[in-house]
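For this depiction, one protein chain was excluded, whereas all remaining protein chains were kept in their positions.
Up next is subunit A:
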């Protein structure tokens, strides 16, 4: 049995934040869950996916976040407890349904989880999604720790049902990817079948209906604010007239700092866990007992702005600071020493900084950037495109996935990326606005996510570029989740459909469509050349299973290669394809037999035919 399905209230477990969140959902009786995977949220859905195979919990991977949220909206309006999770930028994709679902509301409890990523450990921006609460009018909850995250999820479902509105649950990477001891609670029974009661004057959002719905949304916001005033997740601890207002992980750093600075008789903390609507009376009261106040929050001055406005309303003139050149930045994540130092500085407490060793005499250490795996088919495709495009002046918009790493030298395939699906649509713009040859890259999952509409646009507006779809039959980067192109037999699951990318692309009206096998280097180069010469929209589908996934399925029997003494040390292999299985020993190229999977790409480009299968030695 899946460990998170255990019926043993009181049992203590070491859980990753994302496991604790999944467990919280199970304890809340979640019956229906949807997602599009994205770090740092992915393990929540992975655990729910696994549990759905052992229970009557329904789970699905959606094609994108908008779809996932809409699917969830249908279920939640049939009365089921529903959860939809995504990374922070995913909520941008789902923003359209979010804004009007806020008007319509839900009948079953619904939690929308957004995993923000301060410092951008694995994201393209560090936007602060608390603003989505303010924008949509929906309540926002934010835990400070792994244990709290589990309990707060249960509360979020209850709150949602009480207000009949979805609740936004906002985490940051340091919640999702922290681990701590969690005490299991009781699990509520799942209600897996519901019903929808027709009420078009509530559910069909034509202007006349929405005008009424906006009024009720504002009433619900007022009700939510009242709840926030006394909510157990907004609490004060400590005493004194130095006030600290904080949220999320900043709370942990503040608590540790107060202990280490030994100022617990002087400082008190207001921890905000229900952060939209902000509890005005609670905050104003707190401010009244303070001489000065420091707001500690990663990201934007979301609370700070509200706190200052409340102080103004109450005629308070105490110093309230947060984001400030001398104090906290909107950039990146915070850490305990930083928070300790800023608290000491702002309130004038004695402080001895940690002595960081002087590392000025440490020689430069070679960088260790992430790299495409040894034998990754993307490397082979990038090499083939590069060869086929030799002599052309190109622009290569790329997209989001492992293959984004292709922008690194020596492959250097990737010139522009902003968001999921942007490779295709930006190609339309680049090719019209310049005279260069535009070649763009997108993975299979990202193509389904939001590449298709761009391609339809390209066909309709008669653009001129080549789209290379890197189809490795899995959503690789986020940990090998399925997507609509995947054969679900690999997951030992039946009852799924499967969408063929080739048929889809052809049916969209793309006239030049070729499928290549990237491990066949010469053939691939020739086919790609033809596609590049085509005037109009051409699509190359490069098909080869993700090596790492193939290994995990035991579908791949690695047949490692080695560099024989025919090698004349041209190093074309290392310099042009840069597979991490290569290394240098005594200035000679070697292949690590443990990492080599035997894709044979290097063997095909070696001018001396020096790279041979290890067995034939």
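We adopt the following convention: a contact is a pair of C-beta atoms (placed from the backbone, for glycine too) under 8 Å apart; a residue touches a chain by one contact, two chains touch by 3 or more; residues count from 1.
Methods note: contacts and distances are computed from a predicted model.
Missing chain, UniProt name from the options "Indolepyruvate oxidoreductase subunit IorB", "Branched-chain amino acid ABC transporter permease", "Tryptophan synthase alpha chain" or "histidine kinase": "Indolepyruvate oxidoreductase subunit IorB". Within the whole complex, the absent chain has one touching residue among A:39, A:114, A:422 or A:524, and that is A:39. From the set A:315, A:369 or A:497, the residue in touch with the chain omitted from the display is A:369, counting the whole complex. Of the candidate positions A:50, A:122, A:164 or A:284, contact with the unshown chain belongs to A:122. Among A:335, A:462 or A:609, only A:335 touches the chain that is left out of the view. As for the chain not pictured, it touches subunit A at residues 12, 14, 39-40, 121-122, 144-146, 173-174, 177-181, 249, 251-253, 255-256, 335-338, 354-359, 361-373, 402, 405, 410, 477, 548, 574-575, 578, 580, 582-584.
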